[in-house]
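We show some of the complex, not the whole, and keep each chain where it was.
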Amino acid sequence: GQKLLLIAGPCVMEGEAHALAHARRVKALAEKHGLPVVFKASFDKANRSSGRSFRGPGLEKGLAAFEVVKRETGLPCLTDVHETWQAEPAGKVVDVLQVPAFLCRQTDLVIACARAAKALNVKKGQFLAPKEMRHAIAKAREGGNENVFLTERGATFGYGNLVVDMRALVQMRELGVPVCMDATHSVQMPGSGGDTTAGDRQFVAPLARAAAAVGIDALFMEIHEDPALAKSDGPNSLDFDMADRLLSEVLAVRRALGWK
Amino acid sequence: GQKLLLIAGPCVMEGEAHALAHARRVKALAEKHGLPVVFKASFDKANRSSGRSFRGPGLEKGLAAFEVVKRETGLPCLTDVHETWQAEPAGKVVDVLQVPAFLCRQTDLVIACARAAKALNVKKGQFLAPKEMRHAIAKAREGGNENVFLTERGATFGYGNLVVDMRALVQMRELGVPVCMDATHSVQMPGSGGDTTAGDRQFVAPLARAAAAVGIDALFMEIHEDPALAKSDGPNSLDFDMADRLLSEVLAVRRALGWK
Amino acid sequence: GQKLLLIAGPCVMEGEAHALAHARRVKALAEKHGLPVVFKASFDKANRSSGRSFRGPGLEKGLAAFEVVKRETGLPCLTDVHETWQAEPAGKVVDVLQVPAFLCRQTDLVIACARAAKALNVKKGQFLAPKEMRHAIAKAREGGNENVFLTERGATFGYGNLVVDMRALVQMRELGVPVCMDATHSVQMPGSGGDTTAGDRQFVAPLARAAAAVGIDALFMEIHEDPALAKSDGPNSLDFDMADRLLSEVLAVRRALGWK
């Protein structure tokens, strides 16, 4: 058994200093719990509900910030890309490229990310059965990359609501790849918050513990030093204290089941 | 914190000897794990998919078998009723009356069960939001019974499939009552098995562990000494070995989180 | 091709005079449009969200009111029953017995209604695939009744919302029985209205026209002379003017497609 991989960071980059400060705290958090860790942040939230929402610094400034983070902290980094042309430059800086859930069926994007990155995270589409993710794996391999893993972030459940089907973690693992639980996006309520996506933070911990008890290889969570001020996904982000407590619980569950 | 309550037994009574043999093994299983336990069985599966399926011994013979089980094992017993007239005679023999999920909004049935039973288990309808179960609690109290608890057994997710929304366990607990996870019915696939309801037993353990990690007061599972021969719900029933292993896992998760 | 059957009336009986007045207006409405008609009303809303809601006059007074309606108007009548013992007395007075959607899998209830009534309407459960209704037909035939028809009233779509899957009308017709569109219950939003079930009346007409264009044998709608004062289901009931306009539209659609 491998140790749990932690993937954590703010939803969107809010400047280089902000990213670096968060990366340092993410690193300290992982060290405290003895976990391998990847720092995550988005340089461009290209699919915000509203076109007027904050999107981030863009590719160039975003990658520059990742370079600073990597140099100063030594952490591997993850970011998501939305168009094929972004894969190559992003893959030169960050270690893991992520295909967003809405885009998990875009063949060219999956292949481009697979080619450009050391490792690839494909989020399961909210509209897709878990076993259908086998096609994403096949597309990643077509791009020459065996380091692909899949992330659960909830399934469409009527309008304005997502449900996490815990069976999906089992079914995606049966596809032969590591699986990740995205504990913070899974509690989103798309469209329920007017012009932004709402979320219910109180469910992050129960869902993360549940996923840990089912069996996961990685845990993804968005952490912001002050979620109330976060420029994206504040309603479902954790602060560092919450994340610390949650990791203790998640790791206790894993150890109880014989997993590191 | 209270100890986890185990509610276990075959789906449907298959005769007095069968019931008694199962009750003895359920009792031994609970003693091994140090758990309080209720023996469950149905005297009449009044809502089978097909009218030609085995339904059970009926009220009179069923209650007679429960009397034998109680006398011989000392176990408290639970059964489900489908019409109001059954509540009083059933409540004189068994300790817990259960309102089936399809019937959770039948006001008279909930009240009749509340009046007749020491305790009442209302299963959440597959069609209902968790917070709507507050009305079932209010109806039970109208029947003069405060010993009501709620059971999660999956929510309608398209056709022929159920999904367990783990948030429901949190939300129903916030209503101020104990919550129970029905780990075996939650994996049913209604209508996917031709004339009977199919199920996928492989998900029982992951879902039970997940629910334990979220936080539950009781665990409900159908156990049959030979699920392949069970006259109802075989595809989602556990045998005693599976149930034994699952309880070890569930209790390990609970202890890891500080629960008995 | 048969003429469209209209099934209309208030949700719940609000007294004999109220029922009779509504029946007379329902009769006039049907005559204006040249349609066969059944007067519907419930004597007991046994599955209201809240136990404190108005439930109706009960079986005895309800049946007495139906006798008055039948004598004074000559209309055939329909009512829904919730327990088997109600089927026989109700079937002696009304012409069509209806099995509520939540109860469509209760074998005894379907059989009892089939035995007691001239005709039987089984509403499709909100949790059931259309083709699964074949079991309800088989149970009705087991009760010796070939005059069974099936009603669409929406499918569970996440929490607090129903969606009408128009394919269901086609699929249930393929089972060899007439199908009915319940245009007013289909727009309910269960649990979205606090202690009562909300609904959105604006969708009644579009859904009824859509169902007419798919192909139906009967149209069910709840009409109240003043929906704002209705003691049940007001938010989704039509008044007589709305119902009149809607019937004109529905019949125009049918004639355009070659149906009476």
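Here the chain labels run A, B and C in written order, and each chain numbers its own residues starting at 1.
Here is the rule we go by: a contact is a pair of C-beta atoms (placed from the backbone, for glycine too) under 8 Å apart; a residue touches a chain by one contact, two chains touch by 3 or more.
Please read all numbers here as calculations on a predicted model, not as lab measurements.
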Whole-complex copies, counting every chain including the 3 in place: 4
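Everything that follows uses one rule, which is that only the chains that are shown with their structure count from here on.
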Rounded Å distance between subunit B and subunit C, as computed from the means of their C-alpha atoms: 33
Subunit A-subunit C separation of Cα centroids, rounded to whole Å: 48
Multi-partner residues of subunit B (at least 2 other chains): 155
Of subunit C, residues touching subunit B in the complex: 46-52, 55, 82-85, 102-103, 105-108, 110-111, 125-132, 135, 138-139, 142, 155-156, 159-160, 190-191, 195
Contacting residues of subunit A [partner subunit B, same complex]: 155, 157, 163-167, 169-170, 187, 200, 202-203, 206-207, 209-215, 249, 252-253, 255-257
List of subunit A residues in touch with subunit C within their complex: 157-161
